[in-house]
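A single protein chain has been removed from this complex, and every other one stays in its place.
We call the chains A, B and C, going by the order they appear; numbering starts again at 1 in every chain.
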Amino acid sequence: MFDNILIYFVVIPVLMLAGVALCKNVKQIRAVAVVGSLALTALSVYLLLDYLHLRHVGATAQMLYTGSWAWFTPLNINLSVGVDGISIAMILLSSIILLTGSFASWTIAQPKEFFLWLILLSTGVFGFFISIDLFTMFMFYEVALIPMYLLIGVWGSGNKNYSAMKLTLMLMGGSAFLMLGLIGIYYHSAPEGQPLTWNLLEIARNGAISENWQLFLFPMTFVGFGVLGAMFPFHTWSPDGHASAPTAVSMLHAGVLMKLGGYGCFRVAIYLMPYAANELAWIFLILTGISVVYGAFSACVQTDLKYINAYSSVSHCGLVLFAILMLNTTAMSGAIMQMLSHGLMTALFFALIGMIYGRTHTRDIRQMGGLMQIMPYLAVCYVIAGMASLGLPGLSGFVAEMTIFVGSFQQGMTDYLAGAGSLRLVFTIIACCSIVITAVYILRVVGKLLLGPVYDDHHRELTDATWWERLSTATLIICVAAIGCFPNFFINLIKFTFSPEIFSVLNFTQHSGIASVLGMN
Amino acid sequence: MDYSQFLAMKQEIGLLIVFLLVFLYDTFMPKKALNATAGFTCVVFAIYTLVSFCCLSACETVSAFSGMYTTGPVMSTIKNILNVGVLIVLIQATQWANSEFQIMRRGEFYELLLLTLFGMYLMISARHFLLFVIGLESASLPLAAMVAFDKQHYESHEAAIKYILTAVFSSAVFMMGLSFVYGLTGSLYFTDIYAGIGAEHSVMLIMALAFVISGIGFKLSLVPFHLWTADVYQGAPTSVTSYLSVISKGAAAFAFLVILVQAFGLAYSQVWEWMLYALIILTITVGNLFAIRQRNMKRFLAFSSVSQAGYIMLGVIAFNTTGLASMMYYILVYIFSNLAAFGVIGAIENATGKVNMDDYNGLYKTNPKLSFAMMLAMFSLAGIPPFAGFFSKFFIFTGAIQQGSTAIYVLVLIALINTIISLYYYLLVVKAMFINTENECVIPTFRSSCSERLGLWITVAGILLLGIVSFFYNSILSMTSSGGIMIDL
Amino acid sequence: MELTMLYYLIPSLFMFCCGVYGFVTRKNMIAILISLELMLNAVDINFVVFNRYLFPGNMEGMFFTLFAIAIAAAETALAIAIIINIFRVASDIDVREINKMKF
Partner (left out) sequence: MDVTLPIIILALPLFMFLFLGLLGKYMSHRLAGILGTAGMGITLICAYTVAFTYFFSGNPDFINAEGERLQQIVFNVTWLQFTPSLVLRLGFLIDPISSMMLVVITTISFMVHLYSNGYMRDHHGVWEKGFQRFYAFLSLFSFSMLGLVVATNIFQMYIFWELVGASSYLLIGFYYTKPSAVSASKKAFIVTRFADLGFLIGILILSFYAGTFDFTHLTSVAVEGLNHVYQVSEGTAQNILSIFANNPASTFMGASVLTWALVLIFMGGMGKSAMMPLHIWLPDAMEGPTPVSALIHAATMVVAGVYLVARLFPLYLMETAALDIIVVVGALTAFYAAMVACVQVDIKRVLAFSTISQIAFMMVSLGVARPEFHHGLGYMASMFHLFTHAMFKALLFLCAGALIHAIGSNDYTAMHGLRKYMPITHVTFLIGCLAIAGIIPFAGFFSKDEILTACFGHSIFWYIWMSCVAGLTAFYMFRLYFLIFWWKEHKVHDPHHAPHDQPWTMTLPLVILAVVSCFAGFVPFGNLVTWNGHPMFESVSFLTNLENLDWSVAAISLTVAVVAILIAMKMYKTENELPAKMRNALPALWDWCYHRFYWDELYMFITHRIIFGLVCKPIAWFDRHIIDGTMDSFATLTNKASWSIRGLQSGNVQTYVWIYLIGVILLGSITAICLI
């Protein structure tokens, strides 16, 4: 079992848990956290390189490093792991954000409990990304959800009890639907007479889920994951939750946890139920298309920094689901890029907001101004994050959005010319408009918060970033720039999965669902 | 008559021996040795539990007294599960039993407890309604006495009278139903009833079935037969409450399944499925709705146990081996989770006499270990991984859905949505302990007695291991699917 | 005239209903206990009658009745004991006063 490298993505966090539990003072805790997350980062980088090497020498399996260990044998539940480029990208993202997050929470109160919960959360995240068994996937998914409650409730700020409870309950509500969907999938995972299975790959290979069942199970799973992906109208946990959460938690939650939603929609809902995905895409296209512009517009009038970012996350994550639902290679790879990009970007945002809040003790942009003169380093980082978010070339946001737009537009025109309705086309153009709105609210914040004269003279004594803050932000910025400058590397990393023989949904050319329902011919 | 048939009842006999030992010890030992009664009982019972557990592998299906009594792997497993629960209860009760008020009567407490356990054994193994009724009554009547144990507390008496009156009433209704079943089928043997009732639905039989179900639903505290639960749980001594909440529920649930399957099997499955759908939805929802408001921890757990009973019934309605196994597993996990919660409550009550949720505010600051155990219990009850509760819930849903009808999907969806409500109130406790700080009289830091700590350690270990370690569920499921009571499905 | 089963069942059902009625209407707990006895006896009558008329071959009903009577006795004893306790504590046996724990 321990000859499989993937297992260590769960083992190391568990060891970290034990280590933190045994720690005596804050120094040791920091040491454990940093060393552990560094180890995870190193491991994921090694995994990345080794994966590319294997592909290069001609590994053709869909998932590599696959391993499967019997767990609940009578129910065919195994601990099956395996990764492809997409999972690896996600794992890399998670480890980086865990690392920077532990730097960002260098001086947190009650560090022991905090890091216990934080690491438990990341255990869930890593487990989710490496597992290809629906049961373990779901288990790790919920492991990742619940520490949120205490992290926000204990270390949060503002209306934290309400936010924490709301966040937990809404996400659990999503996972209630999800659980039903997954069990349903299990009982239709294999044709009559053959043993049932929870294994993603086998289910996809069997393709035994009948069309009617797909139509019932797809919404269950998609909504279940979509809630975590902040899909309109189930996004309302996100503003309050992020606003109340402590820095590192916002980073991990917006940076990684919300990606679980998109990843799950993509890996479970669409991958296993292509027919329903194709038939029902239009419903969720409308919802996600709405959330793209809706989030952006809402962000324009917020005055709390975290609310602004939460809404922009709604907009960006909406774009992820939107692109996934295009059911077309380019758009889907764009969606993955967007997950990476948004993860790093928004983590950077929340880190900076946390640092600014820690100094000024307010997040209201009307109470601040001219921070560029006071804390230039943080201000410049904020500008860079903003530029990434509004899609400046050379930073991650641009490549992701452009890939999505190109792919969606191709798909939209194909639909339109095939007489399958202009829904995709229309919503693509609507989504394109979001780049302008994004510019509006980003520049609004930058202008109000960083530039202009100093608003509050008490702020003049404030200090600039400390070394650990510099470390964490610089790391994130470098990653953002790396994606922005060498996108093709990542595209090559993930593109293997998007071949029609693996991803059967790509075989659907006629998107009859939209046409038949909306009659847009 | 062949008295060797008694040898079939190994576990019952073993239990009787334990009972006699405790009785003799309590009666004839010198006064000062009595302080050790509790320890003595625990040890003896532990030995018995161990032995019966070891015998489990050697156990094969036998029936005695012309089929009145049957035992087999599955039956002995559930009995062993109950034994474990009782053992934990005994350990946790030690502190309370040694308190000065109980000092004179603690022997009786243990004897009554063991008697009720004996009754539950009979309920589980009975294949004839006469034996079943005897088991039922001897499981419930002594409980009334145990509920009334806190003589100096008025609540204890109120709880007792409410319990005894409703219990007798429900057993009357139950036996009324039985009389009609007897009248219609001419026998009280499960198998004969199974054969006797035709496929056609007669109103009288349906009513009779409703009466019977209500009688057992009373013990399981299914809505609307649950109303005694909250008051009794609140009034009774904490140890008794924990015993009520897990052991008798578990036994009743299993017996319920046995009766439905064996007496009112396939021919009437449609009928009682209808009834169970209604009962389960009511039970889960109403239990949750009542639990939301509760401030008294024992009352709160009472309602939570009501809704938990609903989830247990999902295993019954599944009507297949997976469901049975999941139900037994659920009972096992539920025993550990609930006893962990009651262990903490009892410890705090014994130390400070506080039982309100508001008193728990800021508990983590003063007693981190206790609040940690409590949190694990709550998460496990709420079904949060990686704690055992998650697995039991997931498996019981899996088992239920295996039945495959559309109605079951709806039922499970409702149950799942209810888990959100339950998560809410379980989190309220966690919130009180970890997040709330506004509390003028925080529970001071205290060191709970070693027996309580032992009990808590056992339960916490169970919560952590029962799920992750797949051995337990796998063995239960393999046992149920290899014979046991489901053969005739 | 020849007595059919109905002649016994109807009174027993009536007894049962009386018991229920008494239970939910009487204030005095002793009276409630008596009503419970009525219900249990109705059950006994049922068993005996069914056994005697329908299945004279075996004695299941009769035996059940015997056990039921014993159980009823035990229950009454226990209930009386508890009621006495209550009377000691509350010096009142009005069942409607026994509602300190509610909601």
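Note that in this section contacts are C-beta pairs under 8 Å (C-beta built on N, C-alpha and C of every residue); 3 or more make two chains touch, one makes a residue touch a chain.
This structure is a prediction, so every number in the text was calculated from the model and none was measured.
Peer 1: Thinking of the complex as a whole, which visible chains are touched by the chain that is not shown?
Peer 2: A, B, C
Peer 1: Just to verify: which one of A:G85, A:G127 or A:P487 makes contact with the chain not shown?
Peer 2: A:P487
Peer 1: Just to verify: which one of B:W96, B:F290 or B:Y473 makes contact with the chain not shown?
Peer 2: B:F290
Peer 1: Which is it among A:Q302, A:T346, A:S389 or A:T475 that touches the chain not included here?
Peer 2: Candidates A:Q302, A:T346, A:S389 or A:T475; residue touching the omitted chain: A:Q302.
Peer 1: From the list B:W228, B:Y311 or B:Y329, which touches the chain that is not on show?
Peer 2: B:W228
Peer 1: For the chain that's not shown, point to the residue among A:L22, A:A109, A:C433 or A:I478 touching it.
Peer 2: Touching the chain that is not displayed is residue A:C433.
Peer 1: Counting contacts across the full complex, list the positions on chain A that touch the omitted chain.
Peer 2: Residues touching the hidden chain, for chain A, are 166, 169-170, 232-233, 235-237, 294, 297-298, 300-302, 329-330, 370, 372-373, 387, 390-394, 398-399, 402-403, 405-407, 409-410, 413, 416-417, 429, 432-433, 435-436, 439-440, 443-444, 447, 450-453, 487-488, 491.
Peer 1: Could you pull out which residues of chain B are in touch with the chain that's been left out?
Peer 2: Residues of chain B in touch with the missing chain: 161-162, 165-166, 169-170, 173, 201, 203, 206-207, 209-211, 213-214, 218, 223-225, 227-228, 230-231, 270-271, 274-275, 278-279, 286, 289-290, 292-293, 421, 424.
Peer 1: Please identify, in ascending order, the residues of chain C that touch the omitted chain?
Peer 2: Interface residues of chain C facing the absent chain: 20, 23-25, 95-96, 98-103.
The rule is simple: only the chains that are shown with their structure count from here on.
Peer 1: Imagine chain B is absent, with all remaining chains left in place, and give the connected groups that result.
Peer 2: Without chain B, and with every other chain where it sits, the touching chains cluster as A | C.
Peer 1: Among the chains in this structure, which pair is joined by the largest number of C-beta pairs in contact?
Peer 2: Here the largest contact count links B-C.
Peer 1: Based only on mean CA positions, could you tell me how far chain A sits from chain C in angstrom?
Peer 2: About 65 Å, centre to centre.
Peer 1: For chain B versus chain C, what separation do you get between their C-alpha means, in angstrom?
Peer 2: 27
Peer 1: Which chain B residues reach two or more other chains?
Peer 2: none
Peer 1: Among the residues of chain C, pick out those that touch two or more other chains and give their numbers.
Peer 2: There are none in chain C.
Peer 1: Once bound in the complex, which stretches of chain C touch chain B?
Peer 2: Spelled out, the residues of chain C in touch with chain B are 16, 19, 23, 29, 32, 36, 39-40, 42-43, 46-47, 50-51, 54-55, 60-61, 63-64, 67-68, 71, 74-75, 78-79, 81-83, 85-86, 89-90, 95, 98-103.
Peer 1: Which stretch or stretches of chain B touch chain A in the complex?
Peer 2: Of all residues in chain B, those touching chain A are 322, 325, 379, 384-386, 390, 394-395, 397-398, 401-402, 404, 409, 412-413, 416-417, 419-420, 423-424, 427, 430-431, 434-435, 470, 473-474, 477-478, 481.
Peer 1: Touching residues of chain B toward chain C in the complex: what are they?
Peer 2: Of all residues in chain B, those touching chain C are 129-130, 133-134, 137, 141, 144-145, 148, 151, 154-155, 157-162, 164-165, 167-169, 171-173, 175-176, 178-180, 182-183, 186-188, 230-231, 234-235, 293, 299.
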